[in-house]
Each structure stands twice: as structure tokens, then as C-alpha cells.
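Missing here is one protein chain; the remaining ones are kept as they sit in the complex.
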Amino acid sequence: MATTALGEVARARSLEHRRGVRPTDVVFYALMVVLALIFMFPFLWTLSSSLKTVQELFDFPPPLLPKVPQFRNYVVAINTVPMVRWIGNSVLVVVLATLGTVLSSSVAAFSFARFKYRGRDLIFMLTLATLMLPGQVTLIPQFILFHEMNLIDTLYPLWVPFWFGGTAFYIFLLRQFLMTIPADLDEAALIDGASYPRVFWTILLPLCKPALATCAVISFINQWNEFNTPLVYLNTPEKFTIALGLSFYRNVPEQGGMPMQHLLMAASVMAIAPCLVLFFSAQRYFVQGIVLSGLKG
Amino acid sequence: MAVAVSAPRARSLPWYAGIVGASTPLQAKKALWGYLFLLPWAVGLVVFWLGPILASFAFSFLQYDMMSAPIFVGLDNFKKAFFGDDLFWPSLGRTFQYSLVVVPVGLGGALGLAILLNRGVRGTAFFRTCFFLPSLTPAVALALVWTWLMHPQVGPINTALGYVGINGPQWLTDKNWALWSLMIITLWNTFGGNPMLIFLAGLQGVPDTLLDAAEIDGAGRWAKFRNVILPMISPTLLFNLILGIIGALKVFTIAYVATNGGPAYATWFLALHIYNEAFKYFRMGYGSALAWIFVIVLLIFTFIQMQLSKRWVYYAGEAD
Partner (left out) sequence: MPNKVITRRGMLGSLALSAAAVALVACGGAAPPPTEAPKAAAPAPTTAPASSGAAAAPTTAPAAGAATSAPAAAATQAAPQAAAPAAGGGAKIPMKVAVWEMPARQWMTPASKAWAAKNPDVDLTLEVMVYNDFAQKQLALLATGTLQDVFYSGIKWFPTTASKGGMLALDDLTKTKDPGLDDFVPAALQGCKFEGKLMALPFETQPGNYNAVMINKDYFDSKGIKYPTEDWTYEQFSELAAKLTDPAKKIWGTDAALFSNYYDFTTISYAYGGSLLSDDAKKFQLTTDPASVKAAQWHYDLLNKLKAAPLRGDRDGLTFASGRVAMHCDGIQGVKGTAATIGDKFKWDVLSGPTGPTGLRGSDGFVSMYSVYAKTKYPEKSFDLASYLTSKDVQLDSFVREGQPPSRRSVWQSDEAQKVQPIWGRFIKWMTDPKTKGPFPHPANLRFAELQDKWSNTASPLFYGEVPFDQGMKACQDACQAIMDLPHV
């Protein structure tokens, strides 16, 4: 195979990047820095607000930075509500749901992408249709279903469905990726006597790594921020997830009580942090491109 | 198919070949494998989705508040939507208007950023994280942050506009600008969000050898993009397009937390209308009818796109 040739191309490319700074690079970096600042602004504002005193938060115009950073806000936010417990619950749900999503939706995607059978396109359209129905109208019937299964106020409704294909989003996404992989590859393996599960596991899945990593990250973040499902299924505070817990800091005038915006901001930062760490550290999997070309030749 | 030729002995078709839609023994066997791989999702589809979907379909013919006994009303809910609800058509129009801006601009921006980030230069990981940050902000904090960002007097956006001599609008509080404000917030969140990640994954699949070959052939940047990159990522593009349209037409959270549909109904989207009807006004039947009208619109859209996609999407590994 053409692996050595490919290695050389890759080496040549990385060498190309190591040579001196070019004017286009300066323009590129300037552009990136400006864009990064624009995109980071809401987060930076959240971060700075989380370190303000209540009085500073209600100043007008609000100061950009706190006079003295109030790290105490974080302590109070943790102590006012069971933050640690909620983050633990979230981690549990998110890990289980993401694992289930990646495994089961890739299997379904394999079926849609590589096989032909009666009813496939109809089932596929039905699959897409599940994405279209606004969640508000299926929520109550789904609630009744889980109630019948006696699973209300447990974490099961939050992750078990994801071991059965999860949502159509991931199936569709992985199907699209599988369909970009040349069919010659698996046919060659089939001729060599490999079984379909083996083709799926040893040939296609490794080739899909960037897509699987993308799915995992999207699933992780969606699950982490999911608000409606835990709201409806969970009752006792020990079982809450962090996204649901944040809603305790929302306030309406008739509710009165003490101002909590600084705590909301601190809690938000704490809720964002794990996702941020995950995203930053999982990045190499997106860029770890699988070079298909040589195999096709 | 090449494999079929290598098995020349014509075996008789198995009994189930007709049922699975196969015309050769090999196809029949393959179809069985296909069903087997579909099984987990099929179970999930039936257990977790089919019931609720059918239930909501049945609700759409009922007058039902979830607490009292339902009353069958035939097509009244649908008639009401089309002829007797002065919020339905405007909310549908508003939703389309929003999608018409958010989908193309959002996809273009996401693709542009993905291409910038795919150059793999030093610091990319950091930039990628920066761009992704907005989509991590919890919905609860979103409203608070954006109310300030878009504050007419002291918000950074209008302050920045002021430097270049533009008198910024009143954004979220102006009924002529509220919809545009929500579009901007959405775009801010989507440029570096999931669509960009998906494009990045798609770009990873574009073989370097193809690009090198194109370079050797003397193709410029645009030609490379148009003739190599675009066809290779077309399946990803189709995905982002379909999901982008579905997501845009289902726009809900941002309007729910930032404006609650106002001011003066300026951001009263269809999904918000459905939510309010079903949950706030206790009209589950009517809400379900609205949802089904919505699904049918979306299904038609998606079907057309899937058909059209056959002309522009290139699949290297299509099932046959």
C-alpha cells in the first residue's frame, strides 16, 4: 500500500509549516485572534460577572471587571445547592448516554449505509421524522411510558434510550460519513472471508474515528446541557443534573427573595468547565484524519 | 456486483427473498444482516418513539387538556390552525424568515471557520476551543449575558458600533429588531458550534493525495475547493443542511429565554406557539395538531432535499 508515500507527503506538509513566517500567516493569525475574541466575549463576560459582588452586578453601566474578584461566589454557589452531587449525576448520565449513542447509532448507520433491504428508505424517513416532531408534544406520552415502566425519578430515562440508537441525529450523521467511505474496501474484506460484523468493527469504525469523535463530543455537550428531560423525569434533588440545577437560579419578580445573578454566573462557569476541558483535550481526535486515498489507489 | 460473479452456481432463492426485496441469494443474506444491524434502533424506534408519535397524532384529533376526559373533534384543530388562529400564519412566516437567514449564513460561516481551522497550524486547538465556547453557554445564562451584550446604551455591541459612527438599534427591545437580534445570537452560537465540528470531521476525510494531485494539475485555491473539497464533503453538507433547516424551523430555546416571544409577538415562533398551546394553555390536542402540520412541512422539505441531493451529493460508498 501507499503508506510510505503518504508518510512523505505528511512530512513534507509539516516541514512546509516549519519554515519562516510569511505575511499571509500574520494576516491569518490577526484574523483568528479577532474572531476568537468576538466569539469568546459572552464567556468572558460570564466569567467576569461570576467574580463580581452583587452590588457591582447591579451597577449601571456594569463594570467590565470586578474591583476585587469574589472567588467566594463559587464557594457560596457550591454550598447553596448540591453542586458536586449534580455534577456527579451529570457525568454519570452523560458518559452512559454518549457511550450508548456512539455504539448503537453507528450500528444503525452501518445498516442504512451499506445494506439494501425492503423498507429501508421508509424506515430512514421515519427516523428523520423523529427529529422533526417538536419535543413538546412527545414529552407527555414519553413521560407516561416511563411512568408505566416505573422509572420516574430515576436516571434511567436520561440514558437508556441512547443504547437503542439514541436520536436520529447521530444515526444520520454517521450514515453520511459511512457513505463517503469507498465500498471497495469492505467488499475486498468480504472476499477475503471476513464477516459483516468484522468488516464493521475492524474496517469501517476505525475509518470513522473523526466522525465518531465528533458524535461523542456533540452528544456529550448536548446531554450535559439537556434541561427538559431531567426537568420532567426527576423530582428529588439528590438525582438532579447540573443543567436542571442551574434553573434554580432563575428568578421572576413575584418570587422576590435575594439576588442570585452572581451565583448563577458562578454556577454556569462551573457547568461549562468540564465541557471545556473535554473539548480541548478531545480535539486531537477530530484532527487525526484517516487518509483514505492510498487505499483506493 | 463483483462478488456475485465469483459464486457462479445458481442456488435457489431462499423463501424470504421476496419479503426482504432481494433477487439473488447473496442479496437476501445481505438484507438479513441489514435487518440485524438495524435491530437496536428498530427496538428504540418502536419503544421510545412510535408510541409517543402515534399518541401525539391521535391527540391532534382531540380536545384534550391531559386532565379531563378527551373529546373527539375530528379535523377541527386543523381547521382552527389554518383559518381561526391569528398567531399561526404570522408565526410560521416569522419562523421561515428566521430560517432563511440563519441556515445559509450559519452554514457558510461554519464551513468558512472549519476550513480556516483545518489548516492545522500552530494554535489551532486554542482557536477551535474559542470558537466553540458560545455553544457551551447554558441556556439559563444566555439571556442574562445577551441582554447586556445588546444593551442599547451600554452594551459592547452598540459601543463598538458607536466607535465607527453608527447609532446602534435597540436590539432585543425593539419590535423591528428583535427577530434580527435573535438571528445574530443564533449565528454567534452556531458558527463555531456543532455544524463546524461536523464540517471539520468531513474535511478530515478529504484525501491529501487528491488535493496534491489537483495542485500538480495547476488548480488554484478556488478550483481546489470547488472541484475537490466540495464534492468530497457534500454528504456532510447535506447533513448540516437538513439538520440546519430542521433546527432553525424548530427554534425555541433562544426565544423562550431571551424574549418570550415578544415584544409585540416579534419573536413568537411556531415552536413557541406549539409550546404555549400545549403546555401553557393546556390545549394538548391543538398543540399536537400544530406539531403535525409542522412535521408535514418539514417532511416535504426533507424529501425534496433528499431527492435533489442525488444530483449534487457524492457518495463514495453507496449501497447497491
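Note that the chains take the letters A and B in the order they are written out, and that residue 1 is the start of every chain.
Everything below uses one rule, namely that a contact is a pair of C-beta atoms (placed from the backbone, for glycine too) under 8 Å apart; a residue touches a chain by one contact, two chains touch by 3 or more.
Worth saying up front: this structure is predicted, and the values here are computed from it rather than measured.
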{"item": "Candidates A:L92, A:L126, A:A188 or A:A282 - the one touching the absent chain", "value": "A:L92"}
{"item": "Full-complex contact with the absent chain, from A:I38, A:A129 or A:I144", "value": "A:I144"}
{"item": "Which residue of A:I38, A:V54, A:A129 or A:L190 touches the chain not shown here", "value": "A:V54"}
{"item": "Chain A, residues in touch with the chain not shown (by the definition above)", "value": "53-55, 57-62, 75-76, 79-85, 88-89, 92, 95-96, 99, 103, 139-140, 143-144, 147, 152-156, 159, 201-202, 231-232, 235-238, 240, 247-260, 263"}
{"item": "Hidden partner chain, residues of chain B it touches", "value": "65-68, 147-148, 151-154, 170, 172-175, 261-265, 268, 276, 279-282"}
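Keep this in mind: only the chains that are shown with their structure count from here on.
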{"item": "Rounded Å distance, chain A centre to chain B centre (Cα mean)", "value": "15"}
{"item": "Chain B residues touching chain A - in the complex, by the definition given at the top", "value": "1-3, 6, 19-22, 27, 30-31, 33-38, 40-45, 47-49, 51-53, 55-56, 59, 66, 113, 116, 119-142, 144-146, 148-149, 151, 153-154, 156, 188, 191-192, 194, 197-198, 200-202, 204-205, 207-210, 212, 232, 235-236, 238-239, 242-243, 246, 250, 252, 271, 274-275, 278-279, 284, 287-288, 291, 294-295, 298-299, 302-303, 315-320"}
{"item": "Chain B contact footprint on chain A (complex, rising order)", "value": "2, 6, 9-10, 13, 17, 25, 28-29, 31-32, 35-37, 39-43, 45-46, 49, 60-62, 104-105, 107-108, 110-120, 123, 125-134, 136-138, 140-142, 144-145, 161, 163-166, 169, 171-173, 176-183, 185-187, 190-191, 196, 200, 210-211, 213-214, 217-218, 221, 225, 227, 243, 246-247, 249-250, 261, 264-265, 268, 271-272, 275-276, 279-280, 283-284, 286-294, 296-297"}
